[in-house]
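A single protein chain has been removed from this complex, and every other one stays in its place.
Here the chain labels run A, B and C in written order, and each chain numbers its own residues starting at 1.
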Amino acid sequence: MFDFSVVTKWVDDLLNGILSPTWATFIEFVLIGVCILTAYAVIALALIYIERKVCAFFQCRLGPNRVGPFGLLQSVADMFKMLIKEIIDIKHNDKFLFNLAPYVVIAASVLAFGCIPFGKGLHILDFNIGIFFLIAVSSIGVVGILLAGWSSNNKYSLIGAMRSGAQMISYELSIGLSILTIVIFAGSMQLSTIVESQANGWFLFRGHIPALIAFLVYLVAGTAETNRGPFDLPEADSELTAGYHTEYSGMHFGFFYLAEYLNLFIVAAVASTLFLGGWMPLHIPGWDGFNQIMDYIPSPLWFLGKTAVMIFIMMWFKWTFPRLRIDQLLRLEWKYLLPINLINLVLMVIIVVFKIHF
Amino acid sequence: MNITTYLKGFFNGLWSLLVGMKTTLRIFFRKKTTECYPENRGTLKMFDRFRGELTLIHNENNEHKCIACGICELNCPNHTIRVVSEKITDADGKTTRVLQRYEYDLGSCMFCELCTRTCPHGALAFTPTFENAVYTRSKLVLKLNREGSKLANKK
Amino acid sequence: MIALKEKITSLVPAAAFDEAAIPTVTVAASEYKQLAQQLRNDADLQFNYLLCMTGMDFGDSLGVVILLESTTHLHQIYVKTVTADRENPYIPSVSDIWDTARINEREVFDFFGIRFTGHPDMRRLFLRNDWVGYPLRKDYDAGEALNPVPTENEDIRDTTLTYEALPDGAIAARERTVFESEEYVVNVGPQHPATHGVLHFRVSLEGETVKKVDVNCGYIHRGIEKLCEKLTYPQTLGYTDRLDYLGSHQNRHALCMCIEEALGLEIPDRVKYIRTIMDELQRLSSHLLFWSCLCMDLGALTAFFYGFRDREKVLNMMEETTGGRLIQNYNVIGGVSADIHPNLVSRIKEFLTYLPPMLKEYRDVFTGNVIAQQRMKGIGVLDTATAISYGVTGPSGRASGWACDTRKRKPYAAYDKVEFKEAVRTEGDSFARYLVRIDEIEQSLHILEQLVDNIPEGDYAVKTKPVIKLPEGCFFKSVEASRGEFGVYIESRGDKNPYRMKFRSPCLPLVDVVDMLSRDGKIADLIAIGGTLDYVVPDIDR
Partner (left out) sequence: MKYEDFKDNEALEQLRASGTNIIMGSLDKLIDWGRSNSLWPLTFATSCCGIEYMAVGAARYDFSRFGFEVTRASPRQSDFIMVAGTIVHKMAPVLKRLYDQMAEPKYVIAMGACAISGGPFKDSYHVVNGVDTIIPVDVYMPGCPPRPEALLYALMQLQRKVKVEKFFGGVNRKEKKPEITQVID
């Protein structure tokens, strides 16, 4: 299996060889910044296209197919338009916060994006409390949403933001607890260690029922975290027109739009990292030949493949279910997911303590 | 709420969600029903009775049947039709009314068919054309009688 | 009928009783209220359903004609009252007797300027507050100069006037507050995805909870009733299609039948069958659209497409025969405009086998879904008595346990020749309203099944005179449209155009109950209630 740290090491050595360490570090920062932003944009555009195609297929229609081959350039066209669309300045709003909010949202998702291990050695941030950091930065997004709703001076926006706040705070618990379950199992918070320790089987399979339950809870809570249907209350089209981003236009709205898709990607990526082994190929203990063949598939492909499956499942949710009402949403969390999660956590501890896992 | 109803409600709910997901997934792989206009423009055919726009029927000799009696204009509920005629006295001293312009405002027609139904000579008909969108409002006011057309002789 | 007359003359000796198919009682404004009360409460009369309220300008005087019906005795009666004062007309309100009178009296006030004493809320219903004049009066000048197209948004008032008749005969006006200044009022509409058109709800919120809803109509008030007064009868037909465009065929059916009955035209059986078939197709398309839109309102976006996919099949059938997808333009006075297309029968048969599996899909995707059920069950409960009092007919009325199907109560066309079940449920909540419509889709298929092979031979239309003049008098005919009882009231003075033409809109009562149903619910419930009531805004506003 190809280790990407070879490449990064080579670049690092090269830069250090010809430049002073300060400059080398600086250039590395810039390089990584460019890479991460490019990847961010490309993934978001691809996801927008995929979402539109997938939802079309669920709805017995074709979806974009006229702009470029199979409509592949559709989201590129959207981007061009959005970039030069007017950004409307609104009276009676809190100018500073109003303009700040989309950047907070996008910054939160970029930070979280940076933690994700894409492949073997293809890692930007990897430190011993990686998963903790990821949860922390991804929750900054809700601040952006609240700011957007508050500063817009629009009643729909405010209701949307308040809903979003209630929703995020509730479901953050479930996400945290289900991740905690896996952290107990893996014994580490470092993402690379978590992935490495799944070499002999993904946690979803090794962790018995508690891992499976944690996975399902994570899926539900993760969908809620991204504000996607059936949990899209903060921007519920048919209730609040466009919710917290009602007043945003042009690229400011574009940031919300991109962040929504990137959050989808991040949630799916974390799910595949924690439960499905991340970039780790499918290994079945004992089947050495099979395992070797699996190793030939590059690790980023494994990662993206698993993430794609997770994304499809979340799109499937969105395009099947009706939207929940706010009280149902909270009931689901506090009456069902949270108790299940707590019991699940205890179960996992028992399993780990008595070593009855695979 | 006791524990059985709690669990029962939970699993029934879960089951109903799974049934829904099964159905949508089945449709995901089903053949799509989309008709691709404008790609299918060559084969696309409207129903015969579809009302696209009003026309004055002209035969191959560029003759129509409108005697400019104005019944259609009278029957039109919202003045979509304007028949401009002039009186012409022929060599025998007989005065006849001759159609000069048959004006029809496609942009306000409500397709109630009162004109075609009340026309005593069957001079009018609706054609199934639908590609009528334009950039200028004035282009929607059509002159239905063609250039140089005249009244067909009654047989 | 004699009993009715005796009864009424004994109650109000001063009333003038006019016998006809539907008898008319004319009373002075001073006795109107007392008569109304007795008509409502008397055990032998029990006129508990106010079917239609029509404001009238008789030329020298203004007045109101109400058409009452008893759901127990099934008899009908017109009650007419007039006031000669054109400057300051006052008539007692009957809004405390029939709830539906509340919104109807506001409409009459809006159109004729008649103020109802005792009415809690005398604001204009459709027109802007700054509108000059009362458009349906005969002496109203419709010129642009009087009421130019406004450039500024309406200044919506939070207060309303109510008029009180004092014992000495004077009238006292009192101001009443609709919304207090500290209430958090959110405007839902006029441009809002869930109002199904341009309807404006002013919603007072407390957090997520709805405290009060004030309906503000008129954003698509097109003045059809006034337009019709200037048109000949065949010309008026086209406008009914555009009232409730999802029941265009049914609306036109009502008007055609009303005119035909007034003329005494004998309609061939073939026409009746064709009309019934088209009515049911229309109902199918409307209910499928209802299903789609409700799903979309509740956030199930995919289901919307399934409904539309199947609706397109219905539209194809209708378009092939009538030439229109939405605006059918098919019924004419004396028949239909063309014979059915030869393909129609086979297409319907194909559809009869096509739809049932799709209905199962609907069940799987939406009806059975736990989220959908929880969002509709127990939400917006309307009980039977209130439904009748508000005049909520159609599937919404039937979901409240009121068997109000006009097809059963007053059979018309070929409905007496077919067997079908009237879908009635007693829960009265949103889910019941939803299920009634699903049941009606099945019943419509059942009706089509019976009719499609038995269309009798004959003419598709009878010949009528080139100029149609109705005899003098008033005529009313109602049909079961997709959303409830759609009625046409024509007052004729023997001319080729109607003196007054009023459409009894099934959607006006529906929007009237929104406030009552959605109080103390969530914002999302308001959407669910609006979705299941399934009103069409142009039908409300006319």
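We adopt the following convention: a residue touches a chain if its C-beta (ideal position, glycine included) is under 8 Å from a C-beta of that chain, and two chains touch if they have at least 3 such contacts.
For clarity, every value in this text was computed on a predicted model and none was experimentally measured.
**Q** Can you list the shown chains that the omitted chain is in contact with?
**A** Spelled out, the missing chain touches these shown chains: A, B, C.
**Q** Which of these, A:His245, A:His283, A:Lys306 or A:Arg325, touches the one chain of the complex that we don't see?
**A** With A:His245, A:His283, A:Lys306 or A:Arg325 as choices, the missing chain is touched by A:His245.
**Q** Considering the whole complex, which of C:Gly59, C:Pro150 or C:Gly494 touches the chain not shown?
**A** C:Pro150
**Q** Of the listed residues C:Leu246, C:Ile267 or C:Ala372, which contacts the missing chain in the full complex?
**A** The missing chain is touched by C:Leu246.
**Q** Which residue from C:Val25, C:Leu39, C:Ile277 or C:Ile327 sits in contact with the chain not drawn here?
**A** Reading the full complex, the residue touching the unseen chain is C:Ile327.
**Q** Touching the missing chain, which residues of subunit B?
**A** Interface residues of subunit B facing the absent chain: 32-38, 41, 44, 46, 50, 52-53, 77-79, 105-111, 130-137, 139-140.
**Q** Extract the touching residues of subunit A with respect to the undisplayed chain.
**A** 52, 56, 59-67, 71, 73-74, 76-82, 84-92, 153-156, 237, 241-242, 245-250, 253
**Q** Quickly run down the residues of subunit C that touch the omitted chain.
**A** Against the left-out chain, subunit C lists 126-128, 135, 140, 142, 147, 149-154, 186-187, 190-193, 197-198, 218-224, 226-227, 230, 238-239, 242, 245-246, 289, 292, 304-305, 308-309, 311-312, 315, 325-327, 537-538.
Note that only the chains that are shown with their structure count from here on.
**Q** Linking chains that touch, what shape results: line, ring, star, complete or other?
**A** If you draw each chain as a dot and join those that touch, every dot ends up joined to every other.
**Q** Quick check: more C-beta contact pairs at B-C or at A-B?
**A** Of the two interfaces, B-C and A-B, more C-beta pairs touch across B-C.
**Q** When the C-alpha atoms of subunit A and subunit C are each averaged to a single point, how far apart are the two points in Å?
**A** The mean C-alpha positions of subunit A and subunit C differ by 50 Å.
**Q** With chain centres defined as C-alpha means, what is the inter-centre distance between subunit B and subunit C in Å?
**A** Roughly 29 Å separates the two chain centres.
**Q** Just the number, please: Cα centre separation of subunit A and subunit B in whole Å.
**A** 50
**Q** On subunit B, where are the residues touching two or more other chains?
**A** Only 17, 20, 23-24, 27, 33 qualify.
**Q** Counting only residues that touch at least 2 other chains, which ones in subunit A make the list?
**A** Each of 58-61, 319-321 in subunit A touches at least two other chains.
**Q** Spell out the part of subunit A that touches subunit B in their complex, as residue ranges.
**A** Where subunit A meets subunit B, its residues are 57-62, 316-317, 319-321, 336.
**Q** Where on subunit B does subunit A make contact in their complex?
**A** 10, 17, 20-21, 23-25, 27-28, 30, 32-34, 36
**Q** In the complex formed with subunit A, which residues of subunit C make contact?
**A** Interface residues on the subunit C side: 184, 186-187, 192-194, 205, 208, 295-306, 309, 365-366, 369, 371-372, 374-375, 522-525, 527.
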